[in-house]
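A single protein chain has been omitted from the complex, and every remaining protein chain is retained in its original position.
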């Protein structure tokens, strides 16, 4: 993430090797790195000094492209323990919470760190993310994912039970992704500044309902619950149609704003 | 937008006055500002020195809350000439283009500046947005909207026909929101750095199809078209249900990445 | 409904007068019937002896067409006390319950009779619908709607509390559209033959959950819950796109099959 304006690929850069929409690889560019694939061997090291977007030929003559990874790619390729990721939901959460550079964000339920990576990338370099999880084995994964993405310096990981209170104050945004989100409403309220935004991801509608009830009880305002459906479109000349399969559900999103006492 | 960490409301701050989800006002806090509403008069000036999220009582005894506006609020309250806005689509575009702080973004078709505001807020303070529109009357609106949001310094507006070429180079992201997006593929390709991302918003499926054909012809990779549906959920104890009405369509989103020559 | 094969319009026939997709009138063809509309007066009587689909000119020179009403038209034009109708859901219910000619159907919660009309039209002439409602004022509306549609002979209306048991046995299909559908699972089970199908419409997800729990407890099999979203498409040469507004929710549908004891 760090060297935004550099266009030439240098030692240690990550590249997203693109063969097709369904077949990409994320790898690090180092001299001598040979990537073995079903379409032949790719000499990743030969990309050094080239521009992002450059073409590369495999030993079997197949063409691939070395794209610059964006955070979405890093999230999809991240190490993870849980199956479900929410890329489609992250965008709406960003919009509804006012996520932007410079903000202080607190997250409960780091999981494998997909959301953490997204948040950190959006608030850097001035902002910061404080991410809690009670499971140390998950935090290890988050740490590795953040390191790989070059985002560790913008995140503080905490192995603690967030329901017992957070040692973060005056946060702009609170993100909740745990099984009992209602138990975090009060601690998150304490952690947020007045007018701060909270967002929770809840797979079931029962969790959503209980969470909203708790938000109301805690005097949160502008409470909105919603779900996002993204449908792919196959565009081909004179044969354009939606994709036959789509994701029917990941989680509901609920957002709200803290009223001052 | 500028004073991120300040929690106290000061002269000149915008506040989102919240009565209910369907009734909010965006106003500037100045001493003596009296906001006349159907629930009575609100002494906005009395908010000076208070925290965001504070409660205010109208002359008729109604309670409202002075929330800190986020970019989403500013967009919804912005002056506009065109009816259609795409808040739900902005989040997905951010995700699929890798929008983040520090990037250089070029936009063709500023419209009323809703997307421009969103982009500027995400790339600041190091990044920059170059926004083109051939209609000077629209650029005036964009200018006023950016000024009000405190984002003008991060945007350069250009009253020019983007199809004739752009004087921006090495952009990270190109956003296209015009009626003939295909005519911008080649100019945007020149403006983007290798691996740069392009995104277009197309209301009709015919525009989408023609745009994708042109992307293929220009050797763009990882081409994806999709649409976003957001459905509201009414959460009430033991009576939770989706909202009866929803937006069926705004525009299709197509994203792709530039391959180097 | 009765004279299916007759193509000529005769005294007493209903016609759907079509001006545009958004403006249609349902009226009875009688000699001398003059329909006053915002596009002029229509001499409905002049349709006698003409074919369905015929054109008619208003006194102001506007052209309309006299279409043969289908049950969907009659439902949309029916007298009703409740706002919400479920035309989009009826088709799926028909499919999932095996609704077809000759079946015996029992319905709890006649409402304004929209579903009753649909059911009667599908099972006639050999089948029959038994429709319960505890509210006599609703049954009066249902009666008028069935009379107008010519479907009364296929329906028996019962002003009784269905939760106290039904005097129908060996029904093929049971349709439940009341606020507490779970209270009808046991009575409906008694009314159904082995392998019979039940379907319930539930606006809230809480109703759905409680209904399914009760189905499981009563040993129903092949339990499925779902929702239907229908989105309109505006097709115009080179400008085709989904409609901007759509119905986000009416009710969830749950279907299941009775296991014999």
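Labels A, B and C are assigned to the chains in the order they are written; within every chain, residues are numbered from 1.
In this text, a residue touches a chain if its C-beta (ideal position, glycine included) is under 8 Å from a C-beta of that chain, and two chains touch if they have at least 3 such contacts.
In this text, all values refer to a predicted model and were calculated from it rather than measured experimentally.
Colleague: Which residue among C:26, C:39 or C:92 touches the omitted chain?
Modeller: Touches the omitted chain: C:92.
Colleague: On subunit A, what residues meet the omitted chain?
Modeller: Per the touch rule, subunit A residues meeting the hidden chain are 84, 203-206, 227, 231-232, 238-250.
Colleague: Considering the whole complex, not just the chains shown, which residues of subunit C touch the missing one?
Modeller: Touch with the absent chain occurs at residues 1, 4-5, 7, 18, 21, 24, 50-55, 65-68, 70-73, 87-88, 90-98, 100-104, 118, 121-126, 170, 172, 193-197, 205, 208-209, 211-213, 221-238, 240, 252, 254, 257-260.
Convention: only the chains that are shown with their structure count from here on.
Colleague: Measuring from the mean C-alpha position of subunit A to the mean C-alpha position of subunit C, what distance in angstrom results?
Modeller: Computed from C-alpha means, the inter-chain centre distance equals 46 Å.
Colleague: Hunt down the residues of subunit C that sit against at least two other chains at once, touch-wise.
Modeller: 205-206
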